[in-house]
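To keep things clear, I will list the structure first and then write my remarks on it.
For this view, one protein chain was removed and the others were kept in their places.
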Amino acid sequence: MFVLVNLKAYPCDPIEVAEAARDVSEESGVRVAVAPQAAHIDAVAETGVETWAQHVSPVEHGSHTGSTLAEAAADAGAVGTLLNHSENRLKLADVDASLEAAERTDLETIVCANNPDQIAAAAALGPDAVAVEPPELIGTGTPVSQADPDVVTGAVEAAAAVDEDVDVLCGAGISTGDDVVAAGDLGASGVLLASGVAKADDPRAALEDLVEPL
Amino acid sequence: MFVLVNLKAYPCDPIEVAEAARDVSEESGVRVAVAPQAAHIDAVAETGVETWAQHVSPVEHGSHTGSTLAEAAADAGAVGTLLNHSENRLKLADVDASLEAAERTDLETIVCANNPDQIAAAAALGPDAVAVEPPELIGTGTPVSQADPDVVTGAVEAAAAVDEDVDVLCGAGISTGDDVVAAGDLGASGVLLASGVAKADDPRAALEDLVEPL
Amino acid sequence: MFVLVNLKAYPCDPIEVAEAARDVSEESGVRVAVAPQAAHIDAVAETGVETWAQHVSPVEHGSHTGSTLAEAAADAGAVGTLLNHSENRLKLADVDASLEAAERTDLETIVCANNPDQIAAAAALGPDAVAVEPPELIGTGTPVSQADPDVVTGAVEAAAAVDEDVDVLCGAGISTGDDVVAAGDLGASGVLLASGVAKADDPRAALEDLVEPL
Partner (left out) sequence: MFVLVNLKAYPCDPIEVAEAARDVSEESGVRVAVAPQAAHIDAVAETGVETWAQHVSPVEHGSHTGSTLAEAAADAGAVGTLLNHSENRLKLADVDASLEAAERTDLETIVCANNPDQIAAAAALGPDAVAVEPPELIGTGTPVSQADPDVVTGAVEAAAAVDEDVDVLCGAGISTGDDVVAAGDLGASGVLLASGVAKADDPRAALEDLVEPL
């Protein structure tokens, strides 16, 4: 299982979470990565944790003020990027162009989507992985694997029907190791997490709990 | 072959084009529809021509000022809608929600896209049809069937791989009957047209030329 | 006082509201207008009521699929347009371009904004009027003139400091004649209404109540 911790714009210390994620990953052997603000990629990557961007823009080098250039994210230390998160929905053509930008710079890619139909659409664009996150469950603390297991199995089937090589992650409401196990049992090869770790009083303990049953 | 004339925001007389399309369709037996500005759907539909919306918003009834509600378009006489035209690109989640809005109101749907990958993604969302229009050819007068036949056959294959029931149209640069025939030979079941008819000195003659070889 | 009834995407009968607004306006001498969906402008204008668009796009004639062309709205019978409603926020540059489009077609303009600073900004772009609508009060039934009178007087002062010729309307939560009178007492020269009329069981009675104390 791959555990990706999305720090969003939370008021956490990204270095503290990054160091915890690095240590927990090393100790448990579970793959754990952290996706900080673009301005923190550099500092987070220096901790040695696997570092992801939260987004890259659908652009190449050029006149694009305020963009998040894939090359800059990679240069600062990112090795992957989320795309089309429900808090950052992209145009269909821009998901395609951002995937091209990520591929150009060897960033691994996860395209988020709301439901199995959109997962199939995302998978058709050729990312490394897709992630299904029902928007209504994000931040609720009720895990998608429990609240809506059919959306996870539906996403796994929908992606496989389009491209068997595309991994499927799930997210929304996941905060315990049991949630991660349940996600894996439904066919997911990883989970997206955010507040469960980033807003925890003790991010390290939260991460240890997450990987413990794996 | 289905010929859909997109009037965009062109300075044409929508009623003149509508009446010509109606007559040419009746005389030739070729299916011809017209997609006017939302504010003209009513008047265009009254001519008896098959009338399409250029877009419907990804919303239901509610507090959505400035939206193009599918129910209002249908109520005014539209029987179908374009979605995600390259001049009106939508978020992936909004293509999905606009399709749901169209289905709710029995509007037929064509989702536009740039290339075979995006066509596969669009097809995965379950529209009635998809249309491939390479943006760089729109308005050029060089037909896609001649300038880039591979993008048409690629789109036909990409859509079929995802869902065999989704028709494929093509657009960009089409202005003559030979272009329409060539599109059909490449596997398209229809064409999107715009300036070739809407900006013609004589729209009726342009339409007659288009359907003549069919 | 000017009473503008925004029908948004509500499931009302636009003709019923339009006829009621026309009659109430004629009987009371109060200026009342209705802003329907673009696809309903034609039918609403035919009732004889003053008809507004909910939005026009920042474009001229040309290749703009899915736009709401000012010329088409005017052609269908609109004499004015809302712009930048909180449910349809525009880029600063697009407010400017939409105002230009409206001016080109002799549409009267009201630019909406959230607070006095944004009202000053909107006024600087030269519309006929601005409207302050605190988003948190929209649809609440609690009138802005009562819940937050300072935002109305602040908007009146902010607009006057930039351009004394720009009228100020207010909206959000207005549903009774007393609310309209209170808005006028705070310096507003009109009100924006929506659900209070459009979702009323009896729109005509709701409108009669609104204009009664004027």
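Order of writing sets the chain letters: A, B and C. Residues in each chain are counted from 1.
One rule holds in what follows: contacts are C-beta pairs under 8 Å (C-beta built on N, C-alpha and C of every residue); 3 or more make two chains touch, one makes a residue touch a chain.
Since this is a predicted model, take the numbers as computed values, not measurements.
Taking the full assembly into account, the omitted chain touches A, C. Taking the complete complex into account, A:Asp42 is the one of A:Asp23, A:Asp42, A:Glu108 or A:Asp163 that touches the chain left out. Across the entire complex, the residue among C:Ala122, C:Val144 or C:Cys170 in touch with the chain not shown is C:Ala122. Contact with the chain that does not appear here is found for just one residue of C:Ser25, C:Asn114, C:Thr153 or C:Ser175, C:Asn114. Residues of chain A that touch the chain left out of the display are 6, 8-11, 36-43, 53-55, 57, 59-69, 71-73, 75-76, 78, 82, 85-88, 138-139, 194-195. For chain C, the list of residues touching the undisplayed chain reads 84, 86, 89-96, 113-115, 117-118, 120-126, 158, 162.
Everything below uses one rule, namely that only the chains that are shown with their structure count from here on.
Separating the centre of chain B from that of chain C, both taken as means of CA atoms, is a distance of 33 Å.
Averaging C-alpha coordinates per chain places the centre of chain A 36 Å away from that of chain B. Taking each chain's centre as the mean of its C-alpha atoms, chain A lies 43 Å from chain C. Shared interface positions of chain B, i.e. residues touching 2 or more other chains, are given as 86.
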